[in-house]
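Please read through the structure below; I'll follow up with questions.
Note that one protein chain is taken out, while the other chains of the complex remain in position.
Here is chain A:
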Amino acid sequence: MSIGGSDLDKAITQLRACRPIPENQVRELCYKARELLIEEGNVVGVDAPVTICGDIHGQFHDLMELFRVGGDVPDTNYLFMGDFVDRGFYSLESFLLLLCLKVRYPDRITLIRGNHESRQITTVYGFYDECLRKYGSANVWRYCCEVFDYLALGALVSGAATSLSPTDGPLAETTNVESLPDSDSEIEIETLNANGEIMYRYARNSDSQSNAVSGANSNPASSSPAAPTPSRTGPAGTGATSSANGSSRNDTGAVLCVHGGLSPLIDTIDKIRLLDRKQEVPHEGAMCDLLWSDPDDIDGWGLSPRGAGFLFGADIVKCFNHKNDLSLIARAHQLVMEGFKEMFDSTIVTVWSAPNYCYRCGNVAAILELGEDGSNAGFVRRSNGERGGGGGGWALGSNDEPNRNGGGGGGANDNRRLSSVLADGMQRMRDGPGRRYRVFEAAPQDSRGMPAKKPVADYFL
């Protein structure tokens, strides 16, 4: 039997109800997905507006909550930064639903690989056992793992607006009107709760940022790595539907999305494009690092306590962003109690989308919306991601010029420009895109009549 057209819609309906689809449909779906993913480059090109999401980890009901808060597919354009499976009780339903949506609306949803999308990790952290339990054999796990091997390693978002056009949502109860910037100022960051109410709003370069930020940072449960100042985190809340609106100056660089972070073996995005990704995640090397590394408050590179990947400091991020004409790196991979956390003068952000992680951590989740820059409207998206210009110029807006020479050609040129820039002693960083965070809590367990067996979290007893 084949899974196309109405069958696909049926499968989506069934999965949305948190019911697994039959094994033969999974096989078909995975085959279709692979055909689609194989066409994508290692770094997928994505145009704003887009909603960027972090780890899901099989928390199916919270994924539904995410769609409620962020808007449904295909109305909202989504980018999921990996770790769909493991830990939660519904890895299978979560991943298959995302995969169905990918096959059904390939241009409205982008999936990139997380470190849990691997054979080895899923045998330890639950997905393998879950497949065995739900199907009685490891076949479905095997089909999914074959899809994992084809997932892209990163995404490059271009055309994001530098400032948000403010939502006209009401203020959250706790928000102080006085603390909001003037209505004519450029909004850089806005944080909304799950009801679409404004919790925080920061104007670009405003002084009030650091104040408001430290207030939100006082959660003693924060597990975040020690952050250099200033770091911004959002407090608890929950979401509304997406209207990725906004337009402004066109001088923001692109946004690189990866699951983990950077690699000492990778200094340009083009080098990511050259990797051979269609394999199990290796134990070391560039591909491993992209999926495993973490930013940390250190200089340069450090050893990771995870035993794979590296730690990297602010200098590494700033240099990488500068060299690659990025204004921001968005990544996931680390639990953040407040749902998101900006570090290193907002050059990198962690987005975490699994609320009450493992039904134990008590954290809130977030998604990041980047608005569309009006001037980008005519750009043609190339879904294989071979845009080539990602490592391109220092000149403002040059990332909008597709460089048809492809990956290899631009390197020497880039370096020359970069070194002349550095020689001039200019250290100007790109302004980041306007960022709208929607923060949400875990879905109520027995919501919407779905089969939600009560999860039990382990403690030391």
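In this text, a residue touches a chain if its C-beta (ideal position, glycine included) is under 8 Å from a C-beta of that chain, and two chains touch if they have at least 3 such contacts; residues count from 1.
Please note the rule applied: contacts and distances are computed from a predicted model.
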Quiz item: Looking at UniProt, which of "E3 ubiquitin ligase", "Dynactin subunit 4", "NEDD8-activating enzyme E1 regulatory subunit" or "Leucine carboxyl methyltransferase 1" names the chain we cannot see?
Solution: "Leucine carboxyl methyltransferase 1"
Self-check item: Candidates A:F312, A:Y359 or A:F440 - the one touching the absent chain
Solution: A:Y359
Quiz item: Just one of A:A17, A:I38, A:V124 or A:L274 touches the chain that is missing; which is it?
Solution: A:V124
Quiz item: In terms of residues, what is the contact footprint of the unshown chain on chain A?
Solution: 115-116, 120-121, 124-125, 219-221, 223-225, 305-308, 334-337, 356-363, 454, 456-461
